[in-house]
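Could you have a look at this structure, given as structure tokens, before my questions?
With one protein chain removed, the remaining protein chains of the complex are shown where they sit.
The block that comes next holds chain A.
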Amino acid sequence: MTKPRLPGLLRSASLAALAAVLLAGTPDAGAAAQTAGADSISEIRIGLLSQTPEPPPSVANPDEPAADDGLAGATLAIADNNTTGKFLKQAFLLDSVEVPPDGDAAAALRELAGRGDRFVIVDAPGTTVEALSKLPEARNLLLLNANAPDDALRGGACAANLVHVAPSRAMLADALGQYLVKKRWPRWFLVTGRRPEDKLYADAIRRTAKRFGAQIVAEKEWTADSDVNRTAESEIPVFTQAKAYDVLIVADEVGEFGDYLSYRTADPRPVAGTQGLVPTVWHRTHEQWGAAQLQSRFKAAAKRPMTARDHNDWTAVRVVGEAAARTRSADPDRLIAFIQSPDFTMSAFRGAPLSLRPWDGQLRQPVLLAADRSVVSVSPQEGFLHPRTELDSLGYDQPETLCKTRGKTTP
């Protein structure tokens, strides 16, 4: 059912691009050309290991993801890194590998490591991320989790060689919950899908309710296996009869039924969560803090708007690029140490600087709250204070972390 996103297993599309940069760049690269020859350019290789789970057959998804969803973001970030790199005599290469849903991710990682990739972006489900982080071959690498929102990866399954560029479910739920509480919509009706990840999303929403003083006044599980597309108009009004609530929060990560809730609920209430008002890292209408520039740069390159998955992969590649520029080094050990240090910050078009939480390896970041065609708000919301940074009001803070194996150093 899933189309292979790329021809072949491994590609180094950017090798050709890099060669072009090196050749073309030399005459007009100014400082680089002036002070040193092209032979002193140091190379930084980044691997991208992608795995897209097969969507369940019943999902009627009107927006089929692009074949290069994610990869296009990483490719743009490599170009961005190389633009900076030409002034610092650094060249970035991307090795991209697509693992089929039932494929051997460990073999793919070994192949990337064998090519000398010390940084590997893992754009894959949480189970793959966890398995890869435990491989002996991964011990020397820095894995950048660019997709899996599982809090367990940041908690009990955390690892010193694993950092999380994608926000966790707890961060997404907190971002949404802060806004709903600020709006004084504190009574939530939680509707959960049948998949394990939906249960995890619902757990995150419950945690958020407890933290910010909201109440889950009703809960239901969506178990219907009929074609919701045909039956929604009759089923959903009955299904959504609940005691008085302000917002229906839906936990349906694959999009099986969540899109059918709006306008069909028994009471006239907004829908939020995995559908409706959605917490996300990126949205095609986001334009603040220079985001319009990234949007137009991406659109020119990929011929489509940037998705959240593209943005996560872009950010992951930029983390490495920013570290290389700041340290003026291509030494992977030095870059890995710098990325994990309190000195590391970078800009990602969402206002506040991004940095890494040392206690669980999570990248601190603002979260957008997006409707279909607009960004409604950006969390953390004003008033949710934190002594260190307001960004730490999203997700697991240092005292609550379940990660035991990472350093206890304060940021």
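Quick notes on this structure:
Convention: a residue touches a chain if its C-beta (ideal position, glycine included) is under 8 Å from a C-beta of that chain, and two chains touch if they have at least 3 such contacts; residues count from 1.
Keep this in mind: contacts and distances are computed from a predicted model.
The unshown chain of the complex is recorded in UniProt as "YVTN family beta-propeller repeat protein", chosen from "cytochrome-c oxidase", "YVTN family beta-propeller repeat protein", "FAD-dependent oxidoreductase" or "Spore germination protein (Amino acid permease)". From the set A:Thr345, A:Ser374 or A:Thr405, the residue in touch with the chain omitted from the display is A:Thr345, counting the whole complex. Among A:Gln293, A:Ser374 or A:Thr405, only A:Gln293 touches the chain left out of the display. Within the complete assembly, residues 25, 28-31, 34, 80, 83-84, 86-88, 290, 293, 296-297, 300, 318, 322, 325-326, 328, 345-347, 351-353, 389-391 of chain A touch the chain that is not shown.
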